[in-house]
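Remarks on the structure that follows.
One protein chain omitted, others in place.
We call the chains A and B, going by the order they appear; numbering starts again at 1 in every chain.
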Amino acid sequence: MSARIATQGRLIDRSKPITFTFNGKRLHGLQGDTLASALLANDQMLVGRSYKYHRPRGILASGAEEPNALMGLGEGGKFEPNQRATTTELYDGLTARSQNHWPSLEFDVGQVNAALSRFFPAGFYYKTFMWPKSFWEKVYEPVIRQAAGLGAVPKERDADTYEYFYAFTDILVIGGGVAGLQAAKAAAQTGAKVLVLEQTPHWGGRAPVDGGTVDGEPVEAFVERTVAELSAMENVTLRTRAMGAGVYDHGYALGYERLTDHAPLLAGPRHRLWRIRAKRIITATGAIERTLSFAGNDIPGVMLASAMRDYVVNYGVAPGQRVVIATNNDDAYRTAIALKQAGIEVLRVLDARNSGGGDLMRQAHEMGIRIDCGRAIARVKGAKRVTGVSVCAHDGEGGALEEVACDAVAMSGGWSPVVHLWSHCGGKLIWDETQAHFRPDPNRPPTGADGEGFVVPAGAANGELMLDAVLSDADAAGKLAAKAIGFKPKRGKVPQGAGPEEAPMMPVWLMPARATTALRNKAFLDYQNDVKVSDVQLAAQEGYESVEHTKRYTTLGMATDQGKIANINGLAILADSLNAPIPQVGTTTFRPPYTPISMGAIAGEARGEIFQPLRRTPMHDWHDENGADWEPVGHWRRPYAYVRPGESVHDAVMREVKNTREKLGLLDASTLGKLIVKGRDAGKFLDMLYTNMMSTLKPGKCRYGLMCSENGFLIDDGVVARIDEDTFLCHTTTGGADRIHAHMEEWLQCEWWDWQVYVANVTEQFAQIAVVGPNARKLLEKLGGMDVSKDALPFMEWRDGQLAGFDVRVYRISFSGELSYEIAVPACRGRAFWDLLLKEGAEFGVMPYGTEALHIMRAEKGFIMIGDETDGTVIPQDLGLHWAISKKKDDYLGKRAQQRSHMTDPNRWKLVGLETLDGSVLPDGAYAVAEGVNENGQRNVQGRVTSTYFSPTLGRGIAMGLVLHGPDRMGEVLEFPGTDGKAFKAKIVSPVFYDKDGEKQNV
Amino acid sequence: MKRYSAFAIAREALRYHTGWERAWTSPEPKRHYDVIIIGAGGHGLATAYYLGKNYGITNVAVLEKGWLGGGNTGRNTTIIRSNYLQDPSAAIYEKARALYEDLSQDLNYNLMFSPRGVMMLAQTHHEVRGYKRTAHANALQGVKTEWISPQRVKELVPIINIDGPRYPVLGALWQERGGTARHDAVAWGYARACSRMGMHIIQKCEVTGIRREGGKVAGVDTTKGPIDCNKLGLVVAGHSGVLAQMAGFRLPVESVALQALVSEPIKPCMDVVVMANTVHGYMSQSDKGEMVIGGGADGFNNYTQRGSFHHIEETVRALIETFPIISRLKMLRQWGGIVDMTGDRSPILSKTPVENIFINCGWGTGGFKSIPGSGWGFAQLMATGDSPLCRAFSLDRFKEGRFIDESVAAGVAH
């Protein structure tokens, strides 16, 4: 059984007990525990179920690589699935639930899969579930889907907050073990600005557990001293609980800081996403121990040797009382010694090497630990926990020589450097034969903007596993990184590490070396996804030879640990199956993040109301307080209608149209773009931008203009006012202001850079209000201050002046067909002017109207709307706007494009009005059908609806549409099938439905 | 080659699966083939398959620089739908979708086509009108879609937030028979079927040159030596420009990185595919339980298969707005694929200026869903010189101004 022991426990505080629950059961731990160490202290060996076979799973590791111990943590809006127990710091009141079982962890129905596992080899689902065909969709997939998945689904909106943090640094050091600390120190001593991120709450990494001395003192003292030195340096920033998550192009790196996961009651954001720009990045990310592939290596109680040592030394927890250790290298002897020192019985060290190890083996031997060389584990016995092992010769098929009863097994298959962050941005690897691992290839680093390598690996992450080499490598890395960006390294003394001599490791990819098929079928590579040695061999046998094929066919390395445990062992098995050297098989691609990071952190603060910036006109609050039914338009919101109590939205729209046509309406037109185009060549420039001739416009006058892309399509429209000889004010659509401003700048800067024109976007500098309707003039005359009579201010002209003491610019333009003035005032005066218009207009029946009333009124007049009549495929010629296309100009943007054969095709659909025979409203986007079907069996069509409304003015449905030869077919009736089986019949008419002669606006 | 079945699995289980054959062979190239397809991704393999199946042309080699299915076929978000607006797009995507329905049985390889439904949310009035238009167009194109209410959206996707606050859901375009499939399996299934017909799939064989004689194609030079052919199909997605250059013509194509990500797996909570174009993001849940999320494309030419992280941030932000509970999931993995974008963002399936060289490229973000239809049409084009499915997607459309613009309705096409 696993239990707390009386000694050891460098990270725990025995005076501070903590209560937590696991699957509803109250358990006790200590301050400093991880959830994993606390569970082990409570003899909770079984912590979860695997993904495919639902096999019992125990804690395998002690850090970020843990594949098994995944928990649902917290409750309600703080619930989170798939949290690794090994990296979860225990806190009082923590609630954890194990995953992927039903009805309980102890008794899981899904375990039937394990019994049938022989029928579920890698990729079995590609070969079956195909008959009868309907069963896949109706039976098989729903069942598979129900069984799949891992963590529970969060039910509530996230109760926590998140934030971004921006950091610029000369050097980013990822990893706060001895390598990271020494590299940081070497770099910081040159004066470079250094940021160090450590994913755990502790500095020093594995070194304090692994032992050794630095300059004669214990390594732990070196760690403490170095941290103190770094903390005292102004150019150094140190952060724990902060993981280097990803390395991206041009020195961009992501840090993931967990601020309150260990103490949920702390105020402030839960996670912080560090968006870092570093000139150089040092990856001091250490190494991960590999498992050994023997049968039953997944039974709870089988653990990585280094992890078992961590639990003993760091947390004072014995994962077992009688332990067997299997290894192919010297490091596992550290575990044997640590266990023995803690009073735990070490029954055997089975060293696959015939000649055994070096100093550490001798030391273990002297302590009385039995060491069997050339031996291996044939299989582990037990179901929900280890009960014993069969021992065999490593160089054999697994015939048992001896049975040993035990309650835990430690295994060590050697160490693999953590090369993820080196690799994210294209760093390449080389295979190290001696250590049997991939490490960074110094000649092929990830390269930055200058083409130089910008990542420097240090210590174990660089394949240096001995303390002395780690320190000197890290020191060199720190200096190299600083030097590369212009700092001068000092010739300081490199700390001297010392530790025992180690004998060479021996690669062991399968234990025993020639294990039988039956054993290989139980030797796990990927614990979470249940991928076994036999699965990889099957993939190779079936031709899935590339490492990517094997990964995808078997799901090796695709679990939440992303192959940290499985990948090297798996590809070694694959290489063996293919008779190819390991480096030739290669690795799969390392992708960020290093370990999963919360979506909340990625999204940052932007959620809910502040999901995106909100642009507000000066009258926004008034709209909000007066029933505005909001419509998002870009980042603006515009009132669709102002709904009064008791009204539907439709009622409100009808009321607003009628009132504007009969009395007086107000429209907040402030969102329409306003671009000032100024300079000697402004006229010439606008002649190129608009299809119309703008240079001939007289100051004081307005002209409606069309803008096309160079590809010929209509992109925007609006009224242009000439302010003076070299100044124009161009109105754009609401969505178009920024886009058209950029469009103008692009042409000015990149094509006509010698033209003297300046463009300013003054959209937000002015509030603009349309005063519309038969009573419009009466209201302005009541305000007084300027002459707004027909003669003084005729249609399509503008004047500056004053109204009721407000400085105004008044444009006599109309998008409704009514007598209409658009009045611009400085933005800061907008609300006051709006309020005044409402107050003084009351006697004339004033009412604001929203965008839908605007749309209906323009449609009644046959005015086009960008985005309705146009959709990016429409040219002005399609819309009967020839009058707005100057024939006198040699050139304008889009002119050449409009000469292409498809653009001049007489069969292009043209704009017409459409009137249903029964007065009903045509459905949005309906198509007019023609006879027959096309070459692909699709119904032929001859037109479509572009805008359709119920017109309260006419009391019937009106629509505009694009129709084949439309203007030549007035009076013809077309059929528009609806999507609900109903067909609409509509007559082709003029698109101008109301006041065809413009008598209402020209008064 | 032995058929796959539950019975075969049971039989093999008794002998620890030692009897399974290779899914496809790995032959050395011959000196000459009737047809060479460059690119053993989904589109290339599907083309070869239908050349054999529909036209009896089996003396075919599919050349692959890396490993088959290793490009965008294995790097996408596996969505299948055909609710396109324009006739030519709807035709080819619906052909593909319809073929997907029976493809597992046809290939004897379970692709796990899962018609769980695809929903495109409308969150502005403009989008409402656009999708209603698409629904009308689809009805006439023989594509079964419908416009559904916000309440129905919520019923189909309980985890969705339809109430805003910034972009309330106003309805959705719903394609009940859209869905997903296991992307790798599509390449593997076609490869196995091609191999079964005696075609040669030659991996790790990079084309280094294209030989022409008298304006016609003569063959290719490869890292495994020269190979002659009568007809040549270029089906290499992001690398089309490079191959076109070898053949002596230019393409209206640019290669950019498109990104995607997955979350850690959770229990099933979303059966349908949801696309939210106003906020720019789309999401589905895989059979494994991962939330599969599609992100944006960089606006600059890029061959690195890495994208810029700010796109991931924008996408995740948008999806948390749409599905608040995912805030407490974690991103497991992000990646990029290189997609080729044409001038109108629609694909090119066309003859080329060089006789007997055909090109299939420019699928942009829509490649995976179209694989069977693209293969079907492109095989017809290569075998007979014309295909109704491909006609509108010819190279000369750009000169004539005859674009196929799908952004009209959806804003973006995924």
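Here is the rule we use: a contact is a pair of C-beta atoms (placed from the backbone, for glycine too) under 8 Å apart; a residue touches a chain by one contact, two chains touch by 3 or more.
In the analysis below, contacts and distances are computed from a predicted model.
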item	value
From "Sarcosine oxidase subunit delta", "Ring-1,2-phenylacetyl-CoA epoxidase subunit PaaC", "Formate dehydrogenase" or "Multiple sugar transport system permease protein", the hidden chain's UniProt protein name	"Sarcosine oxidase subunit delta"
Chain not shown: contacting residue from B:Ser26, B:Thr223, B:Asn301 or B:Thr384	B:Asn301
Omitted-chain contact residue, chosen from A:Lys895, A:Arg908 or A:Arg956	A:Lys895
Residue among A:Gly451, A:Gly646, A:Gly932 or A:Gly971 touching the omitted chain	A:Gly451
Selected residue (touches chain absent from view) among B:Phe309, B:Trp376 or B:Phe393	B:Phe309
Hidden partner chain, residues of subunit B it touches	239, 241-242, 250-255, 298-304, 308-310, 340, 342-343, 398-399
On subunit A, residues whose C-beta touches the chain left out of the figure	248-252, 277, 426, 447-451, 710-711, 742, 745-746, 749-751, 753, 890-891, 895-897, 899-900
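Just so we're on the same page, only the chains that are shown with their structure count from here on.
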item	value
Subunit A and subunit B, separation of their C-alpha mean positions in angstrom	22
Complex interface listing, subunit B residues touching subunit A	4-6, 8-10, 12-13, 16-18, 20-26, 66-67, 69-70, 74, 87-88, 90-91, 95, 102, 104-105, 108-110, 112-115, 123-126, 128-130, 132-137, 139-142, 146-147, 159, 165-167, 182, 184-185, 188-189, 203, 263-269, 278, 287-289, 304-306, 308-309, 312-313, 316-317, 319-321, 324-335, 388-389, 391, 399-403, 405, 407-409
Interface residues, subunit A side, partner subunit B - complex	51, 78-82, 118-119, 121, 124-131, 133, 136-137, 141, 144-146, 148-158, 246, 248-249, 252, 254, 275, 424-426, 517-518, 521, 534, 538, 541-546, 548-549, 552-553, 555, 560, 562, 589, 591-593, 596-600, 602-604, 606-609, 611-612, 614, 631-633, 640, 711-712, 867-868, 871-873, 897, 900-903, 923-927, 929, 934-939, 941, 944-945, 977-979
